[in-house]
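One protein chain omitted, others in place.
We call the chains A, B and C, going by the order they appear; numbering starts again at 1 in every chain.
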Amino acid sequence: MRVILESKVRAKPNLPIEAEAIIPRNFLKGTDLVVYEGNKERTLSELFWIFVEGTAVAPENIEVILKGDTSRIKRVGEYMDTGSIVIEGDIGMHCGNFMSGGTIEIRGNADSWLGREMRGGTILCRGNAGHYCATGYRGEKKGMQGGKVEVSGNTGDFCAEYLAGGTVHIHGSAGDFPGVEMRGGELIIEGDATRPCGNMKSGTCVILGTVHDMLPTFEKIERRVLPAWKITADVYRGDVANRGKGTLCVRC
Amino acid sequence: MKFVLNTGRTVPQGTSVEHKGSDTYRTVASAGFLNPIDMMLLGIEDGDRIRLTTPAGHIVLTSRPAEGVVRGEVFVAIGPYANHIISSETHGTGMPDFKSQSVDVEPTGEPVKSVGELMEAIGGLRF
Amino acid sequence: MTELWVKNACVIDPIRGINGEIMDIAIRDGRIVESVSDRADVIDAQRCLTLPGGIDSHTHVSGTKVNFGRYMSPEDMRAGRTKRKGKMHVTSGYYVPTTFGNSYRYSAMGYTTLLEGAMAPLEARHTHEEFTATPHQDMMANTLFDGNWAVMDAVREKDVRKTAAVVAWTLKAARGYGIKLTNPGGTEAWGWGEDLTGIHDMVPHFAVTPAEIITTMIRANELLKLPHSVHLHCNNLGKPGNYQTTLETFELVPDLNAARQTLYATHVQFHAYGGGTWKNICSKAEEITRSVNSKPQIVMDMGQIMFGRTMTMTADGPMEFNLHCLHNNKWSNHDVELETGSGIIPVTYSKKSAVNCIMWAIGLELALLTKNPYQCLLETDNPNGAPFVKYPEVIGLLMSKRYRDEECATLAAGVEQRTSLCALEREMDWHDIAVMTRAGQAKALGIGSQGKGHLGVGAEADIAIYPIRTDSVDPAREYRKVVEGFQKTRYTIKRGRVVSRDGEIIVDGANATFWVDAKVPEDLKMENDPEFIKRFEQFYTVRMSNYPVQDVYLPRGRRIETEVFT
Partner (left out) sequence: MIEHDVVCPFCGCLCDDLEIETEGGRIVKVQNGCALAESTFMNDVRLPAPIRRTETGWEDISYQEAIKETAEILQGADRPLLYGWSSTHGEAQSVGVHIAELIGAVIDNTSTVCHGPSILAIQEVGHPGCTLGQVKNRADVIIYWGCNPVEAHPRHMSRYTTYATGFFVPDAQRERTVIVVDTRRTDTAGIADEFVQIEHGGDYAVLSALRAIVRGKASVIPAKVAGVSKEQLIRIAEICKTAKFGAIFFGLGLTMSRGKYKNIRNAIELTDELNRYTKFVISPLRGHGNVYGSNEVFTWMTGYPFAVDFARGIAFYNPGETTAVDILRRGECDAALIVASDPGANFPRAAAAHLAKIPTIVIDPHVNATTALSRIHIPCTAAGIDAAGTAYRMDGVPIRLKKVIDRGYPDDAEILKKIYDHLNGGKGP
């Protein structure tokens, strides 16, 4: 089954919409869902043209497609556990929060907190992602714990903060402090990064581009070939400011 | 020349902060403090006007020499002049780059605007 | 004039010796009266369990440290969020809820009076501000004296009268209720990053020992005729082997007051550990309760822990730092000049941890081994041992051996070998629970005369009606019904008004704050003591004139005056 949601033109297009109801499973019972625009409650049909093609008996067979201006829509795919969502344009914040299964594809850019506290499933963002891509919530000790986030473009700052499990793969560059407070999982940055892995405790980060402002508290262990990436890298252990035992590999 | 814009509180700014329409406030909030060597390189003297440009906009300030300011930095009291050119990007933290905005600095003959004029430039109206 | 008539109530009112009688309660203008007119509103209690409003004699719900616990915990605020609804304000938080969250949830459980366990006098204004935002319970604040410089000076001079004078001045300034000692002397040592290891260690620079502070304060407390006794958080909290410190402390306590205990020892579970390390920690609840059973002058509360995530917060700064070094999670500390300290860290009590399981068992052992329920009150040192919303589960555990056994079966090894819990057959009855959750508290806090903790004529009409039929529920078997029943009252009545119904708050609250104005002879008034004033102005960072809490902070303050001593 395909559910196509095309955003309607709004009187106040800058108002954020919160749409955690947009997950495949919810469309099993129809399209009578509630979303929020600013401080007002709306029905899905007030904000979207809704087209449903085919039927489904199981949520894994449901594909949700978002079209139009979706850059202000937050929390799409929150707690999603199966099925798929395709966003043809840009998507707002918190896409794929707490996701545990299924796939989300974003053809445009994603705003901040993409895949926050994700546990499983896959997110593919073909454009750039904002700040705090694949991270956690304020005050919480664990960020993303499982699954995979792949970004074809760049990310903003604090990418994979508190990463505790799963894989984050950035094909472009990451901003300031990628992998800060990391305690597990794997972070791959094919482009450049500034001050990677500050205060990391555990986990692995591989950077194929240039590192700016490498922190002084990483202990160089060895230089070795990383066959998976076909590169030679300097391997650091850190962050020694924090008794950390993380691994940071930087192409040399 | 490329500089980093740094902002902070000062006593003169603080004592006139509730009188933003006053000349005193205009004087203290629109002073751009530079290292004397940078001023020499820019070919300006104490009191000459400088134009600071960033992607957010531009502003004219009165230059002042300050030994304590490091080379490559321009210090401006926290307030509407500095804010006229600071980006509102917060890096997801809520806090703009009040101390690390990169700016172009050049000498200018243009006048320093009043706070009221700055507010009118962004759609306001002086009382 | 407002009147209410509660009929068909199955009343347990231990202070008046009523145990499960079906009776009617007449209420006029907030107080219990002999009878009401036929225009009174009527509530049919339908023979449900009806108790005086619950009283928590040791909880942390208001003030600097509690609010800092909230401030540093956005992750907890995600739990337990409710919207504004009717008379209810928004609430957030599970183990450190907002003030309204605390107030509504306590009210839903039938609690109408709370004692904030720790208030630093310098920050008292903050506590009182939060009291007014905790509208459904009458409040009172234990006032911290454990590291008070003027007190330690007077103790060193062995001057009980002077000690009493400092206490009286400070209680009045802080609008406090009673004397709290938290790790006496230890919080001053913590000002240097040190702690004391026992009650006979010297406090650095002050040349007094915890034992001297405790005994002098007990005498000063009784000299002042304060309604409550000294309220003590013993030294060495949370350390394996600390039961000896606790027992030594209990031995110091004379029996000086016929109406109530002479010492209130709080959260004793945390002070009843044998062994010498975390590896060989074991229960010494039997030793502790043997001592308490022979000393009517001591009342304790359980300090029960329950499994799950919570926040520890106490004036005991050094203890919190030690705990932080074990957990390596976030740590806050806030020492208060010339007075006390405090620390906060989040913890998770896990069934997989043998230490946590033993702690859990010790709290229950203390209650079950204490013969007189008036001597061991039910609480969790909220939120240190668990958030107070777990009280119904604690009640269930005390009333049902089967529930305890089922829980024990899910725990890490150790409980059976290192505690006696599994061997304890005792199952508490409804009356015991009524004592441990209201009557005992009223007596221990000395607020029976203020009309709290009983339903006699003249008492404040604070009443909790639970959806429990004691004639049909067997708590030993149907403990889940007990737990559920105590979670939400059918009606909570506060000063004659129904404030909460089936868990929902239906009116704006209008609580009162009790505080003690202890009188001293003219020559002992600290506000006239030049040396006291000089020291104050020199070493505090606020002026003495700006220190006392103004009356505006207690919009419904209830002053309790004591008789002047000679």
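The criterion applied here is as follows: a contact is a pair of C-beta atoms (placed from the backbone, for glycine too) under 8 Å apart; a residue touches a chain by one contact, two chains touch by 3 or more.
Just so it is clear, the structure is predicted and the values come from calculations on it, not from any experiment.
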Interface partners of the hidden chain - shown chains only, full complex considered: A, B, C
Hidden-chain contact residue, picked from the options C:125, C:175, C:271 or C:488: C:125
Selected from C:333, C:353 or C:562 as touching the chain missing from the view: C:333
Where the unshown chain meets chain A, residue by residue: 12, 14-16, 18, 36-40, 93, 112-113, 131-132, 137-139, 176-177, 180-181, 195, 198-199, 213, 215-219, 239-243
Chain not shown, touching residues in chain B: 4, 6-11, 14-21, 56-57, 67-70, 73, 75, 78-80, 83-100, 115-116, 118-120, 122-127
In chain C, positions touching the absent partner: 62, 64, 67-68, 70-77, 81-84, 89-90, 92-93, 97-101, 122-123, 125-126, 129-130, 133, 190-193, 205, 321, 324-325, 330-338, 344-345, 538-543, 545-546, 550
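Here is the rule we use: only the chains that are shown with their structure count from here on.
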Topology of the chain contact graph, where touching chains are joined (line, ring, star, complete, other): line
Distance from chain C to chain B - Cα centre to Cα centre, in angstrom: 56
Where chain B touches two or more other chains at once, by residue number: none
Chain B to chain A touching residues, read off their complex: 91-92
Chain A-touching residues of chain C, taken from the complex the two chains share: 72-76, 78, 329-330
Residue numbers on chain A that touch chain C, as the complex places them: 137-141
